[in-house]
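The block underneath contains the structure these notes are about, expressed in structure tokens.
Note that one protein chain of the assembly has been removed; the remaining protein chains are unaltered in position.
Presenting chain A:
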Amino acid sequence: MTPAPIDTPKPPAKTNRIGLQVLDYRGGKTTLCAGCGHNAISERIIDAFYEMGVQPERLMKLSGIGCSSKTPAYFINRSHSFNSVHGRMPSVATGALLANNTMMALGISGDGDTASIGIGQFVHMMRRNIPIIYIIEDNGVYGLTKGQFSATADIGSKLKTGVINDLPPIDTCALAIQLGATFVGRSFSGDKKQLLAMLKAAIAHNGTAVLDVISPCVTFNDHEGSTRSYKYMQEHEEAITEIGFVPHFQEIDVEYDPGTTINVEMHDGSHLRLRKLHEDYDPTNRITAVSTLMSAHATEEVLTGIFYVDTQKPSFTEMLNLVNEPLGTLPEERVRPSRAVLDDVMQRLM
């Protein structure tokens, strides 16, 4: 007879609707700077996919190159992942989805990756309405190459070298809406609640879902005069390597209500005015969506929320009228025509 257990049994671990624990959605340990907004986004991705009960094996994670593009290594290890080349993830994702249109795709990109080197592929992905969640981890700089401006940097913003950005930013959301993306929104990496809700909605959407997530770069968004500037910190802390000194910050946390505006202090002491769309904002009108974004630019506010949704437009893979099974694994008899077909072709060429 087996003795009765003496320990009181542990309460069963919390599971989602497909019986998986949040652990099943975890990834490797992040190697990004502590406090990097990208890490917060990874956390929300884990929560969203866990809460929505997406089978990890049914997800493909794709990215380009950059700090942001590294993040697929830090969440949902049980999904196949592909770090492609700088800026050209959209084409890889397109090919992967053509090969297997039964899968779900999550694309992670940076603002440099998307709005500079990859802008061509980005706009064509929007145009095609490829079924993918496309997240831009937007910090206004190139993180991985140490702090140059990206094309989403605000006019007048300053690099650590003192260089001022005198070009206007590209609004990836306005662009995406104009080009045909069917789910477009902007959030902030520190706004857990909003970001999580938006991610969950994006998971439920069929078509291109673009989420531009403002994500502070703790290391390179400093500037002269800031108490958190690179220079300032270097004078006050030991540098860890000769390559560069990486300050340690807390991730920024914010929460605010729809219709309200909040002033967020960034690591460098600068401020970001976030305004959340009002609850009764109608996201089905493309023209209002773009004009709302344009007005926000005029008032130097960063609008957050879901700007535009279209649930009717067929996705790209639907438009192609493909067979229901993945093309990539169709058996030979369905992809190689018969001998009679070849004979027929030969006859016609004689």
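Note that contacts are C-beta pairs under 8 Å (C-beta built on N, C-alpha and C of every residue); 3 or more make two chains touch, one makes a residue touch a chain; residues count from 1.
Just so we're on the same page, contacts and distances are computed from a predicted model.
Name of the non-displayed chain as stated in its UniProt record, restricted to "Rieske 2Fe-2S domain-containing protein", "2-oxoglutarate ferredoxin oxidoreductase subunit alpha", "Rubrerythrin family protein" or "Molybdopterin synthase sulfur carrier subunit": "2-oxoglutarate ferredoxin oxidoreductase subunit alpha". Remark: the omitted chain is touched by one listed residue; of A:94, A:114, A:152 or A:194 this is A:94. Within the full complex, the residue among A:124, A:200, A:273 or A:313 touching the omitted chain is A:124.
Contact residues of chain A toward the unshown chain are 24, 56-58, 60, 62, 72-73, 77-85, 88-100, 102-103, 120-121, 124, 317, 320-324, 326-330, 332, 334-337, 339, 341-342, 345-346, 349-350.
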